[in-house]
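This is the structure I want to talk about, given as structure tokens.
Left out: one protein chain. Kept in place: all the others.
Chains here go by letter, A, B and C, matching the order in which they are written, and residues are numbered from 1 within each.
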Amino acid sequence: MRITCPYCGNRSLDEFLYHGDAEPQRPDATADNAMDAFVSYAFERTNPPGQHHELWYHEAGCHAWLVVTRHVSTHAISSVDIARDLAKARTPNTAGRA
Amino acid sequence: MGNSSYRSKTGGLIDRSQTIHFWFDGVRYPAHPGDTLASALLANGVRLAGRSFKYHRPRGILAAGSEEPNALVELRTGARREPNTKATVVEVFDGLEAFSQNRWPSLKFDVMSINSLLAPIFTAGFYYKTFMWPAALWEKLYEPAIRRAAGLGRASDDPDPDRYEKLTAFCDVLVIGGGPAGLMAAVTAARSGARVILADENFNLGGRAIDDASVIDDQPAAQWVCAIEAELDQHSDVRVMRRTSVFGTFDGGTYGALERVSDHLPSPPSGIPRQRMWRIVAKQTVLASGATERPIVFGNNDRTGVMLAGAVRTYINRYGVLPGRRAVVFVNNDYAASTARDLVRAGAAVVAIVDSRPGSTDAVRAVARDVGCPLLDGAVVIDALGSQRLKGAVVRNAAGSTETLSCDLIAMSGGWNPNIQLTTHLGGKPQWSEQLSTFTSGVLPPGMSVAGAASGEFSLKGAIVGGAKVGQVALTQCGYQPVDCAIPSAISESAAMSPLWRVDGGRGKAFVDQQNDVTTLDIELAEREGFRAVEHLKRYTTLGMATDQGRTSNVNALAIMAELTQKSIPQTGMTMARPPYTPVAIGAFAGHHRDKHFKPTRLPPSYAWAKSHGAVFVETGLWLRPSYFPRPGERDWLESVTREVKTVRNSVGICDVSTLGKIDVQGPDAAAFLDKIYMNAMASLAIGRCRYGCMLREDGILLDDGTVARLGQHHYFVTTTTANAGKVFQHLEFCRQWIWPHFDVQIISATEQWAQYAVAGPHSRALLRKIVDQPFDISDQEFPYMQVGEMTVCGGVQARLFRLSFSGERAYEISVPARYGEAFMAALLEAGEEFDACPYGTEALGVMRIEKGHISGAEINGTTTPTDVGLGAMMSRKKDFIGNVLGQRAGLLDPDRPTLVGFQPVDRGQRLRAGAHFLARGVKEIAENDDGYMTSVAYSPTLGHWIGLGLLKRGPQRIGEIVRAFDPLRGYDTLVEVVSPVFIDAKGERVRG
Amino acid sequence: MVENILQARSAFPEFSLSRYHQLTIAVREHITMVSLAAWDGQSEKVQSVIQSIYGHSLPQRPVRVGGMEVSFLWFGPDRWMAVGERDGGRDLEENLKRHLHGLAAVVDHSDGRAVLRLSGARARDVLAKGLPLDLHPRVFKANDVAITHASHIGVLLWQVDDAPTYDIAVPRSYAHSFSDWLLDAAEVFSAI
Partner (left out) sequence: MAREHFSIFSIMREAWRGHSGWTPTWRDAAPKPEYDVVIIGGGGHGLATAYYLARTFGITNVAVVEKGWIGGGNVGRNTTIVRSNYLLPGNIPFYELSMKLWEGLEQDINYNAMVSQRGVLNLYHSDSQRDAYVRRGNAMRLHGVDAELLDQAAVRRMVPFLNFDNARFPIHGGLLQRRGGTVRHDAVAWGYARAASLRGVDIIQNCEVTGFRRDSDRVIGVETSRGFIGAKQIGMAVAGNTSRVAAMAGLRLPIESHVLQAFVSESIKPFIDGVVTFGAGHFYISQSDKGGLVFGGDIDGYNSYAQRGNFPVVEDVCEGGMALMPRIGRIRLLRQWGGIMDMSMDGSPIIDRTPVAGLYLNAGWCYGGFKATPASGMCFAHLMARDEPHAVATAYRLNRFRTGHAIDEKGMGPQPNLH
């Protein structure tokens, strides 16, 4: 398998580390249902047989975390995005400084 | 020495000007360069090459390529012994030694051939039905007997002495196979300027065009091939790889290929590997791997002298060898009938052409007429006669009567199977072609196309045209402009065929898988017993599981099964092909990474100094760290370690702690970020101060611990444990980039930049004062416990000083740029001479941390919570951090969980051992009473006895209790007293002041 | 600067220069490396600072800009490695720190990495034995940069010229293992 890092280009699988499903988002720890939400976040997976958005780390390369969209039955990769960019777009900037 | 008896006068690509010699089973034979072991054996009239797996039947040579199931030999001797090597792919060199295998005492007379008599019992799956009674005999008697009979050749007894290399290559177009189709594809792509790799497993290019002595562009194929090769060599972006088998298709256009660099030499020349493992990354791939001929299954079809027709032609045309003098040519197709021409041209007699097709064809009739032999149409060979040497063929003619033809060779052909294994490695299913009566490729791996015989295009002309066409498509896909090129002319031969899988009516066993001795009867039995799915058939009978992976048997077998179950062949299906296409030496996959080079070795900055000072090293992860520094006269490690600990406790010692992970955390949000990472507060840390911190996994379990130093408003410097350095860095990047992307913070690894030394002991400050440059003040007032500062040492070397203590003594960690690490170690010890300072290693480090009750890898073992190790109070309640929520789950708060405490033997003279389990006194030694386990132990020189840390159920409430440290594995049972985990200086006074 | 009493040690004490047929491998002892990591939203300011001091615009993709004296390698998103040729090199770090204060993390790496230089027609052949990268001249050119691994060791590599010449930086603690592998891979060229 080869992954095209948006920064480094097309590289072999062994430069990357896998983390898993990119769908679960870390919940709000202060919410009322925080425990339920965290259990689901940390332990439950859709694990579909088709398209899968997943987190990879370009460990032997640029150290970027990537969100790879891959068909897990064919291993065909349809897109690779920069995790931080997606994450920024996903969450309003509340976590950082006021 | 002249030609051997079966060597034809002319022909072949061998170098007749040179005669070399090889040994087979101790006998010396002549050969020519360019021979394979198989061709050389045949040239010398040697037919018997091996014994089969189960029945030990005498076997000869069936094929001429990598599909050979029978002629397996042990090659070479000693450490280079190489079992199960196909004689058909071994290139002979002078002095080559080969041995037959799986026979005793000799190839000709093999005791185990009585298995053949027991064949009625040794049917498929016989052992599933027996050897069950009495149960105890299985391991004692039955299985040892089975294992004695198992296996073919013998592995070498010694480490493989040869070198292997692994390489990566990139290309636009990878062409697999250098027959006419592959050559045309490669040359077409090359002319357009594409980067091309052409790989062929053979040592000569040309494929079947050479085997068949075809004519291309009005010249002998060999000449045409030479011209193409010469042209390919002209292109700087073309790499022609001979002796290279492409063995696997992997995701992302990646192919595995094995180049046999030196296997044709007595031993690899210096610096040259035996084999190279290539990872080829191709944009486009042309599979031009040709086809494999199908045998026909008939009685005793495994006799030596029964050979594939294509192989017969190969031996004649490529090697100038006659595989027999009187041949019966048994075919179901036109192409193979030409074998008769080659045989006659080479001086053999063709007794008859037996064509299973009623009426045969014009093409075959023409051959028979040309060679002047009888053509028996609608006839089949039902039995081969002779035991170790073929004597005749029993032929049943169209009318049903039989006759025996005397012969020493049966050249048979049941048609051809395209070599499509590489198209299926990614899951593509072969498709049945009614027209060709064989499987062709189905859904192809991305970027692959198929040409020539591999695509079911069996004619030479078709291969040439197809190769050029597919090459053109591939180069266009890669963005190159095709260049017009002429298509060489070739005569289109007929490939007409009508399927024939097996012939019944023979008296002898009819073998389908020759190596694994699977017969038609076994297939029938499997069918009867319900193993009808092809994959069941395979597993039950072991058909197709031998070293040839059923190249010559799978299709026949499933066709027979289809016949038995009255299903169509596509309904019956084809077994799954897997990499490797041909077996590959395990050493080649490992390459450089064996012995000491298995994994890289990381050397700490003081390594050379430590080595020259007699350090004993220990592997910690990839690092090699000094574990202690023995001195003359010390009897064992304990004595050295004890001395080192005492030196630290009483004076001062120095330890290389550079292996700790070091991470620079900078940015406006550095403080807020670290507050999320650590379970305790980090934002409140004052500039110039350090703090111990722990981080958790999201599930509330301890991930790592270390120190955090604040160097500036926006600048922290954190350390991790040696073991977790990489993991923590990755975790921080994860949190920074994915969980909290808005944090404005950068993290940079500084592990390698700094040589860091712990300077520990009461005299540490006095020592450091001699090292630290003026005017830096390291007095207790200016530089109290947990202070950090930047300064220079030794006359201007930049340094960082941390007042931290792992040992529990007054201590510092000081770092200098790594290049000075070695000299700095020496400088520190020189400065420490007046205090009798000594270097200490990981052992003493461990002893002192246990004396202080500090946790380490044995306690942070991936299952413990902060509360388990007595750090629950450190957890902040005021902020969110990784692990905060899930750490509150009931199971993790259970007061019954084993919790960290200290232990000392009741009899102070006794030794403690980690891994012992705790039992309350007076209870039974059963799991229900298991109260926890000892995590770390040390002999404490300070206390004069052994001490331990461990996790004990409700430990802190049991201080003072006496429990058993139970170690049945090593035979110890020690009474220990539960004590505080901090054995010395509980108040922590020594680190201050 | 005060003359210090500590002797610097090479990361490659075993060799300094190995000559083979069409290949030389040399140790680059006196290289200074400083990593820059721009804080959020400061990338442009960092750019203009570097532009104004060194006259180079920091690359946004894996290439190197600059000259012999100081060059900047792309080293990840919003990260660069400043490479200086001078001995000591503290002033590079200090300069950058001073000018980029509040804009970027500036961290000295001069000791963290050990650098080798491979040059000659055989350089690509040797590197192919460990580096999973396409170094074909049409694909990877002078001033191109790659972060990857070879023989299980992380490497930062940049092409210096078309000889071709490559500089390869490995973490210092791996230097010994790296040179072990490299010399082993190059051995075949010694005889030729």
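Quick notes
Methods note: a contact is a pair of C-beta atoms (placed from the backbone, for glycine too) under 8 Å apart; a residue touches a chain by one contact, two chains touch by 3 or more.
Being a predicted model, the structure only gives us computed values, none of them experimental.
The chain not shown here is in contact, across the full complex, with A, B. Of B:50, B:256, B:693 or B:853, it is B:256 that touches the chain left out of the display.
Listed residues B:32, B:81 or B:294: the one in touch with the omitted chain is B:81. Only one residue from B:123, B:431, B:494 or B:792 touches the chain missing from this view: B:123. Touching the missing chain, out of B:507, B:594 or B:908, is residue B:594.
The omitted chain makes contact with chain B at the following residues, 53, 80-84, 120-121, 123, 126-133, 135, 138-139, 143, 146-148, 150-160, 162, 164, 166, 248, 250-251, 254, 256, 277, 279, 425-427, 521, 525, 528-531, 533, 535-536, 539-540, 542, 546-547, 549, 576, 578-580, 583-587, 589-591, 593-599, 601, 618-620, 697-701, 857-858, 861-863, 886, 889-894, 913-917, 925-927, 929-930, 933-936, 966-970. For chain A, the list of residues touching the undisplayed chain reads 1, 12-14, 17-21, 39-40, 42-49, 52, 54, 70, 72-75.
Criterion: only the chains that are shown with their structure count from here on.
Averaged Cα coordinates give chain A a centre that lies 30 Å from the centre of chain C.
Residues of chain A in contact with at least two other chains: 12, 63-64, 84. Multi-chain contact residues, meaning those touching two or more other chains, occur in chain C at positions 79, 132.
Those residues of chain B that touch chain C in the complex are listed here as 165-170, 195, 237, 270-272, 279, 281, 592-593, 597, 599-605, 608, 623, 664, 666-668, 715, 742, 744-746, 748-754, 773, 792, 794-798, 816-824, 827. Within the complex formed with chain B, the chain C residues making contact are 1-11, 13, 35, 37-41, 78-79, 90, 104-105, 107-113, 128-134, 136, 139, 151-153, 171-178, 180-181, 184-185, 187-191. Considering their complex, residues 61-62, 75-77, 79, 132, 146-149, 154 of chain C touch chain A.
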